[in-house]
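Accompanying notes for the structure given below.
And now, chain A:
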Amino acid sequence: MSEDRLDVRKTYKLLINGAFPRSESGRSYEVTSAKGEFLANVAQASRKDVRDAVVAARGAQSKWWDQSAYNRGQVIYRLAEMAESRRDELAEHVRLAEGLSSKKAKASVSRAVDRIVWYAGWTDKIAQILGSSNPVAGPFFNFSVPVPSGVVGVLCEQESSLEAFVNAVLAPIAVGNTVVAVASEKKPTPAALLGEMTATADFPGGLLNIVTGFTGEVAPTLASHEDVDGIDLGGVDEEFANELAQLAAGSIKRVLRPGPNEDTSLRRLRAFVETSTVWHTIGQ
Partner candidate 1 sequence: MSEDLTNSSLGAMAYDPAPESAAIARLKPAYGLFINGEFSDPSSHESFVTLNPANEESLASVAQASAADVDRAVYAARRAYDNVWSKTTGAERSKYLFRIARLIQERSRELAVVETLDNGKPIRESRDVDIPMAAAHFFYYAGWADKLDHAGFGRDPKPLGVAGQIIPWNFPLLMAAWKLAPALAAGNTCVLKPAETTPLSALILAEILQQAELPEGVVNIITGDGSTGAALVDHPGVDKIAFTGSTEVGRLIQQRVASSHKHLTLELGGKGANIVFEDAPVDEMIEGIIDGIFFNQGHVCCAGSRLLVQESVADEVLRRLIRRVDQLRVGDPLDKNTDVGAINSAAQLARIKELTAYGDEEGATRYTSSCSLPDKGYWFAPTVFADVSQSHRIAREEIFGPVLSVLTFRTPEEAVAKANNTNYGLACGVWSEKGSRTLWVAERLRAGVIWANTYNRFDPTSPFGGVRESGFGREGGRHGLEAYLNV
Partner candidate 2 sequence: MTSDERGVRLPSNSSAPVIENESQLRALLGGLSGVDAVGAEARAAKLATRSLKKSTKLAALDLAISMVDLTTLEGADTPGRVTSLCTKAMHPDPNDPSVPSVAAVCVYPDLVAHARSVLGTSPVKVASVATAFPSGRASLNVKLMDVREAVSAGADEIDMVIDRGAFLSGHVGQVFDEVVAVKEACGRAHLKVILETGELATYDNARRASWIAMLGGADFIKTSTGKVGVNATLPTALVMLEAVRDFAETTGVVVGVKVAGGIRTTKDALRYLVVINETAGSRWLSPDYFRFGASSLLNDLLMQRLKQRRGVYVRPDEFSGD
């Protein structure tokens, strides 16, 4: 019975400012499964799309930071709820994209959801780890607080289609940044699906923007865009990363390159945070 029924296929679009447009260039590119079967014609983002995404991210950033840390945590946790409730769908996407066995794909999704939960719990704690009151030698109350850099560009890893995506985009979001993410070029569909879930997770428009397409084409725009405060170069090879880092230097961007002990260190949480220190006199 069900074999006779034709299924309704999904068009994968970009995520910009809480909406799901096609590329303004009208282009798409063919994405295949790990085994080479046709999966979808995914939107192929242009430089203009990247620009629009940056505008959206900038527009959303001060409102995201104005929310209480508690509320930010609730929003991220809601994404975990959405992802968990649709875990089978995510697992299927990961299975096809990465060529994993069903069991391994499910395990990957489990880890990804637990990672979202991990980040949800950081929003109202990171200040207690990275901040401090400083005992200066004088009658001053001196305290340091971590504030977000602003808009962060993320070049997602190419091979790990969901776990690495979650890890890379939620870290800057958890500390108050907004993100323009370039999904894995060849395996974008799990990230695109998670992007769809942000729409039901109370993510404000512009908090997470996802562009799909050719990393080589859009990355330089992101790296050189002066209204982007930081960039994560995780998803490109060393040579290209060096090029992009050069471009990023033009506006003194914060640059994150993948490093050791990612899981145990808080490197990703510290990467796109600025320390703001206040002095206040103490006296009658």
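Points worth noting:
Everything that follows uses one rule, which is that a residue touches a chain if its C-beta (ideal position, glycine included) is under 8 Å from a C-beta of that chain, and two chains touch if they have at least 3 such contacts; residues count from 1.
The candidates came about this way: all candidates are chains of the complex that A comes from, given by their letters.
Note that the structure is a prediction, hence the values are computed from the model and not measured.
Chain A shares a touch in this complex with candidate 1, selected from 1 or 2.
Of all residues in chain A, those touching candidate 1 in their complex are 69-70, 73-74, 77, 114, 117-118, 120-125, 128-129, 139, 141, 264, 266, 280-284.
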